[in-house]
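What follows is chain A.
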Amino acid sequence: MTEPILNIHGLTKSFGALQVSRAIDLELRPGEIHALIGPNGAGKTTLVKQIAGALRPDAGSVWFDGQEVTALDTPSRARLGMGRTFQISSLSMDYTVLQNAVLGALCHRGDVFRFFRPVMKDRALLEAARRALDEVGLLDFAAQRTSELSHGQRRQLEVAVALTLEPKAFLMDEPMAGLGIEGSQHMMGFLDGLRQRAPILLVEHDMDAVFSLADRISVLVLGEVIASGSVEEIRGNPLVRSAYLGEDEAA
Partner candidate 1 sequence: MSKETLLNAALLALLALFPLGAWLADEPFLITLTTRAVIFAIAGVGLNFALGLGGLVSLGHAAFFGLGGYVMGVLAYHAQTYTSLLSWPIELSGTTAMPIIWLFAVALSALLALGIGALSLRTSGVYFIMITLAFAQMLYYFTISWPAYGGEDGLSIYVRNKFIGLNTMDPIQFYLICYGLMLLVLALVWTFSRSAFGLALGAARQNEERVLALGQRPYRLYLTAFAISGAITGLAGALFADLNRFVSPTMFSWQTSGEIMIFVILGGVGRVFGPVAGAALFILLEYSLGGLSDYWHVYLGAILLGVVLFARGGIYGLLTGREVAHD
Partner candidate 2 sequence: MSFILFIEQLLNGLQFGVMLFLMAAGLTLVFGVMGLINLAHGSLYMVGAFAAAATATATGSFLLALIASLVFAAFAGVLIEVLVIRRLYARDHLDQVLATFALILIFSEGTRWLFGSFPLFLDKPDWLSGTVNLPFGIIYSRYRLAMILAGLAVAAGLFWMIARTRIGIRIRAGENDREMIAALGVNISLLHTFVFALGAALAGFAGALIGAIQSVQVGMGEPVLILAFVVIVIGGIGSIKGAFIGALLVGLTDTLGRFLLPWLFQFVMSPSSANAVGASLSSMSIYLLMAGVLLFRPKGLFGSQ
């Protein structure tokens, strides 16, 4: 079995009396899509934040690419190769689609402190940006202002910007939320192929998408991973059915 690229041990976090993460263990292996599901308020986004470095856990550790990153901040983890997409689009709305993608490529290359050459004439950056836009199907909209994009297109751009980072793993927080049926289909097809390039930790609400895409699924309820396994195992797990899928057998 291959070594996991992302490894989480006993991650624990509380806000005052509220425990949002209870000793969470999780791993992401090369080539897989590991889906993280759970009802609203289960602590999914809080977990993603701790993995990405935006929130410090009270206890536990995060390992990425063979290295402990628990004490590192978000930018350092991003440089190591974590590509994050946000649940709520956090694009630069005043910029064009192309500018957003160029920004990603620029930050990946790292030479941000250059003052004289016009960045939008940098061939290497433009090429990387266009390639990423093309992959998600946004190349035709490159010159459009981001604030004018539809909800679904913003999701695509989120993914495109993450692509420009050429990450070793993706952390995707609901990349399909708000997409229409067609948009979801398209995104699913894309993510399906993407996992070969870099594995994806996928937080998603859309159950159909999760069950057809994921290699493995972990179920988070009240900050606790109550089940983790293959699609079949999760589908058949009575705990998951009662706690999450809403079938009140227990009652």
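Candidate selection criterion: all candidates are chains of the complex that A comes from, given by their letters.
Criterion: a residue touches a chain if its C-beta (ideal position, glycine included) is under 8 Å from a C-beta of that chain, and two chains touch if they have at least 3 such contacts; residues count from 1.
From a predicted model like this one, the values you see are computed outputs, not experimental measurements.
Colleague: State which numbered option touches chain A in this complex: 1 or 2.
Modeller: 1
Colleague: Spell out the part of chain A that touches candidate 1 in their complex, as residue ranges.
Modeller: 52, 54, 73-76, 78-79, 84, 86, 90-96, 98-99, 102-104, 106-108, 110-120, 122, 143, 145, 161, 165
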